[in-house]
Each structure stands twice: as C-alpha cells, then as structure tokens.
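Got a structure for you, written out below as structure tokens; questions coming shortly.
Excluded from the complex is one protein chain; the other protein chains are retained at their positions.
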Amino acid sequence: MSKVYPSVEAALDDAVLRDGMRIMSGGFGLSGNAEACIEAIARRGVKDLTIISNNCGNQGQGLAVLLKNRQVKKVICSFIGGNPDLAEQYLAGTVDVELNPQGTFAERIRAGGAGIGGFFTPTGVGTVVAEGKELRQMNGRTYVFETPLRADLAIVRAAVGDRYGNLRFHRTSRNFSPVMAMAADVTVAEVDELVEPGAIDPDDVHLPGLFVKRIVEVREHKNVIEFRTTRPRSGGVS
Amino acid sequence: MSKVYPSVEAALDDAVLRDGMRIMSGGFGLSGNAEACIEAIARRGVKDLTIISNNCGNQGQGLAVLLKNRQVKKVICSFIGGNPDLAEQYLAGTVDVELNPQGTFAERIRAGGAGIGGFFTPTGVGTVVAEGKELRQMNGRTYVFETPLRADLAIVRAAVGDRYGNLRFHRTSRNFSPVMAMAADVTVAEVDELVEPGAIDPDDVHLPGLFVKRIVEVREHKNVIEFRTTRPRSGGVS
Amino acid sequence: MAWSRDDMVKRAAAEIRGGTIVNLGIGLPTEVANFIPPGVDVLLHSENGLLGMGPFPYDDEVDPQLINAGKQTVTAKPGASTFDSALSFAMIRGGHVDLAILGGLEVACTGDLANWTVPGKLITGMGGAMDLAAGAKRVVVLQSHVAKDGKPKLVARVTLPVTALACVHRVITELGVFDPAGDHFVCIERAAGVGDDEIMRGTGAPVVFR
Partner (left out) sequence: MAWSRDDMVKRAAAEIRGGTIVNLGIGLPTEVANFIPPGVDVLLHSENGLLGMGPFPYDDEVDPQLINAGKQTVTAKPGASTFDSALSFAMIRGGHVDLAILGGLEVACTGDLANWTVPGKLITGMGGAMDLAAGAKRVVVLQSHVAKDGKPKLVARVTLPVTALACVHRVITELGVFDPAGDHFVCIERAAGVGDDEIMRGTGAPVVFR
C-alpha cells in the first residue's frame, strides 16, 4: 500500500480537481497551510470553488491567492479579518461568506468525518448564528442544532508522514487538519518529511493513515509569520 | 500546580467518593484498567454505584470485584459477555444494565465532555437501541438521537503522566480513557511513571492535563491477560 | 460437498482487496486474517483502538496492553497506529472502514442483519457489532447456512433482534456465496457439488442462481 505521489501536481490530478468542488484547507491564518497544494490549485485554475477553512488566507497570501485568481465563489470559515481580498470580493457580492463560530466550525467538520448526522451546541444561541436553526432546551440550557460539513477534497500539511498516510503535526499547525482529513472524500497531505512505516511509533501517530488518500513530500515551505513577536534575550524583563 | 497525590487512597478521599455516585472507568475488558483505583474503591466500600465502563470487569476481576462486593446498582456499558458476576446479578434483578452500541457509548461520553447537548447517529436505527428515541431522516439516511453521558468521577490508567495531569497511554490501553477523563467532574489517573513537566513533548501528549484533576504513580499492575494468544517463533508458519 | 470452515474462511479472505481497511469480527471472522494472500497489503482495524493489527505475538513479545477486540494479545505492524475509542468508532461510523467481515445469526434478503443476541439466551451485549454493521462501507457475513436445528439463517425477514437494517452486501456459508437483493438472494458461487435443491431447501427466502 503506497499513497505516495511524486509531486503535488500528480497528487492533485484530474481525478481530484474540478470546477465547483468543495475544498477543505487546514491551517490557522497562514500557519500550517498546505502551501504547495494551494499553489498547485492556483496554477490549475479550477474555479467556482467553495473553500472551507478557518480563514481564507491572509495578507494576500495562502488561500488569498485563490481569491485574487477569482477561483472562489464561497467561503465557509470563522474569521475573515486581515484579508483584504476576501473583504473586497465579499462586499462586491462576488464571493459568498458563511461565518461559523470556530468551535462549531471544527465540530461540524468532525461530525462530517465521524458519520454524525448533526448535534446540539450551546454556542451561538441568541445570536445571528442561530437564526432559522432548531433550538432545544435540555437540562435547563438552550442548544442550537448544527449540521455536519463535508468536502470533496481536503489539503493538509504535516511535519512527518509515511506511505500509509500516517501523519504527525508540529505544534499548533495541527488545528483543523485532522478533522478535515476525516471529512473529505479525498485528502492530500504534504509532509515536510516522508519516513518509512514504523518510523512513527503507533502511539505517536496524530492522524491514522486511513484518513489520508495521497501523500507528497514537500521539503520547502515559506512558513509565513503574520505577527513575529519576540522578547529581548537579555537586559529586559523576561 | 501539582495534582500529584501520594496514593490512590489519598486521591480517592471523602471529597471524591460517596454512595450513589456515577463512576466512569477506562479500559477494554481487563486491559488498561485503573487497577489500583478499582481496588481502593472496593476497600472503601461505597455502594449503590453506577458504573460506566465498556465492560464491568471480566472473569471475576477488575470492576467485577465491585460487583462481588455488591457495591454496584447499575452498569452502563456495551458488552457484558464473560462476566458471570454481572450476569448473575442482572438476572436476579439486583443490578440494572443499560447496553449501548460501543461507538454510541464512546460518542455519548465524548459529547458529555465536549459540551455537546446530543447528537444523531445512524448506529442502532431499527434496533432495540432506538426504541423510544427520536428518529430523524437527513440526506436520505435515518438517524437516532443520543444524549451525552457524564459522571461524578472517572478513573483511568496511563503509561506516563506529569504533575499537570498530562497523560500518555500505551498501545490499546487508551480506548475510552481520554473521553471519560473529559466527561467527569473529577478524573483520577494512575500512571505507571510520573515524569517532570516537559519530559513529554507537547506534541506527544495524548490527553492534555486540564482533563485530569488528580494523579498518582502506581508502578505495579497485574496486567491480566484475558486471552493469551501467541504464535510459534520457529518451525511453524508465521 | 459443502465447504469446510477453512474453505469458508479462505473464501471470505478472497473478499479483501489490497490497499483497504478491514475489520474482522470476533470468532470465525478473526481467522480470516490467517488466509489473506501475502501480496495483499491490507490494514486490519480493531475497534478497541488499533489500525494495522499484526499476527499473534511470539511468546516473548506478549504485551497485555496490545489486544484486539476479542481481547486476544496481538501485535502492531509497521505503519500501525493506536487511538481512542471515540476516534475508532468515528472511523467506523464515518465510512472509513472499507470492509467488515462479521459473524451472523440471521441475514434477510433485504440485507438486514441479526447477530448480537438470542432472546432467552444469556445476553452479552452488542459491543461494536451495531456500529460495524451500520458503518462499514461493505459488510460480509460469515455464518453457517442453517442453524443447528435446521432452521434457515438466510431468511426473508429476520426474526431475531436486529443489529442493523439493509447493511449486508454478501453472505458466505458452507454452501456458497449469497448476495441480498431485496426480495431474494442471488447465489453467485457455490461449493462444488452442492445442488440448487440443497440450497433452496436450506434458505428461507427465494434464491436466484447465476
């Protein structure tokens, strides 16, 4: 069993990419993005995409490249601040935006991957998010009904992977990637390093390989930092 | 912040144990049981307990000790085969048993820990499990509504832990323990080895410490094997 | 002549495709692992939290905390992963397990399955059976064609408590291979020398032979 592809172009071929598809993209802001996959989708020029991602790029980078290219018709996300491309196209009415509370967003995706038909959450009750949705009182608390989210394709970045698709993520780059990999028909992972099966101890696997269909080693990443905040090494207070 | 207790007796004190309480216990059969915690509860003799565990012990061991002691009034579980103590008390009507499909059981506990008010699952539709429960058709499939499960106390065993409560489990001993730790008011973990904070890399933590309230190092475990199956090292087919 | 248990298990093993995720139920289905052809690279899923289950351990390899859903000691193959039960059943319910081979008590030609309890007998619980039957992409049942008392186990309508509705894709018995097809079974294969009559006599629903 090998899910290894020689390049992101090979992994994101005609069998996977098409106009009008729904694409989930892991990452929080510009951190932990599947950079090479995003670039490949930009080069291929598939359009009318629905992008499901916490942000849709930022500062003109990441998924914002697909916005610049006019490849996106809808964004399902939780936060669109710091993204002038999205703001412009949203205000112009050319891109539709569906905002979700971030936890509801993550849980809807998990539900999509876990075969759950829907769930009740307290988040969003009494807000615009709950408008038109079913409310239910349980044990003295009000909950709102939320439905699962799925996609045709998920693109995720991981630090280490093997040919079975087992993945490990580095630090806060994990974020939405595991649940997105569960919730898409096809998941393509780009990994900093491809290792032999068994190199990752079974107890150290973050995302079991059955959720990943295609894997590509991509050694170089831009790793854009949105806010580089540091403290002085000496003299100042730590 | 130290959650370390010198013994299971100290961790399972009067503030935690009481008659009539609901206790979740991790483990699959006799594997991965919080053996020392179970023994401490047996010695303390609290009674009218509701035990929430995939099995309630087996072969007279593990949680079955609490059954022998007549400390249990109800068991919420998925499988009771191989447990003569439970079979006997269930048939005699002295212990109530609520059976759940194993996946529904795990998901109900996760919901309890994750603040989810309830969820729809396809498992159990058309079966005795769905009797009296709400059914809903969504996208051409029928789902049944299931509610969250919570407990007053969870007892889990892990391989490694630190004083913040961060845990790592060994192999298939993980099973229900992480979700149970999330779903109980107080979680007590017994760990084979207590290490300094930082000894477990942040990316290697299986269960973040905020889900664990008390932790005890317990170096000795019986590690009962229910079915010791092996293959011959040489001569025979592998 | 009807198939032996080994023949049945071998035939079930032939259902397994390379590159897939397979869950083998407790009992006879567990033995299917011994007959997977060496070239077929499959990852076995054990619902207690293991993907990439290997064979039984050597005597000095036994790990009490590495077991399968039947509570037998097993091993983990290179490429294996361990996880909690919520994720394990997310895999099953979410359709990420390609094939489940399960034992059966009754299968209806509608695909309904009963395999978890018999009224009047000591109850054991459904364990993961309902999740596997309802969630696996494909369900193959491995069972005897008739009960010990001669009653058909392939039926028009299940009489025992249901495990899941319309879930079974294929049944393998000692007489042959049968696919539920709504109001009848299709016999797609049979043990050498087994006649139509013998099959029809032992089946509680119409059978179409191919």
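Chains here go by letter, A, B and C, matching the order in which they are written, and residues are numbered from 1 within each.
What we mean here is this: a contact is a pair of C-beta atoms (placed from the backbone, for glycine too) under 8 Å apart; a residue touches a chain by one contact, two chains touch by 3 or more.
Here the structure is a predicted model, which means the values were calculated and not measured.
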>> As a test of the contact rule: which chains in view would the missing one touch?
In response: A, B
> Of A:3, A:22, A:150 or A:174, which sits in contact with the chain we cannot see?
Replying inline: A:174
> In the complete assembly, which of B:57, B:101 or B:209 touches the absent chain?
Replying inline: B:209
> If the missing chain were put back, which residues of chain A would it touch?
Replying inline: 28-32, 54, 58, 77-82, 87, 90-91, 97, 99, 101-107, 109-110, 121-129, 169-179, 206, 223-233, 238
>> Even though one chain is hidden, which residues of chain B still touch it in the full complex?
In response: 1, 110, 113-116, 162-164, 166, 182, 196-198, 200, 202-203, 205, 208-211
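Throughout what follows, only the chains that are shown with their structure count from here on.
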> Among line, ring, star, complete and other, which best matches the way these chains touch?
Replying inline: complete
> Which one of the chains is farthest from chain B, going by Cα centres?
Replying inline: A
> Most C-beta contact pairs, which chains?
Replying inline: B-C
>> Need the central chain here, defined by C-alpha centroid distance to the all-chain C-alpha centroid.
In response: B
> In whole angstrom, how far does the Cα centroid of chain A sit from the Cα centroid of chain C?
Replying inline: 36
>> Can you pull out the residues of chain B that are in contact with at least two other chains?
In response: 107, 121-122, 169-171, 206
> Which residue numbers or ranges of chain C touch two or more of the other chains?
Replying inline: 50, 76, 82-83, 89-90, 92-93, 135
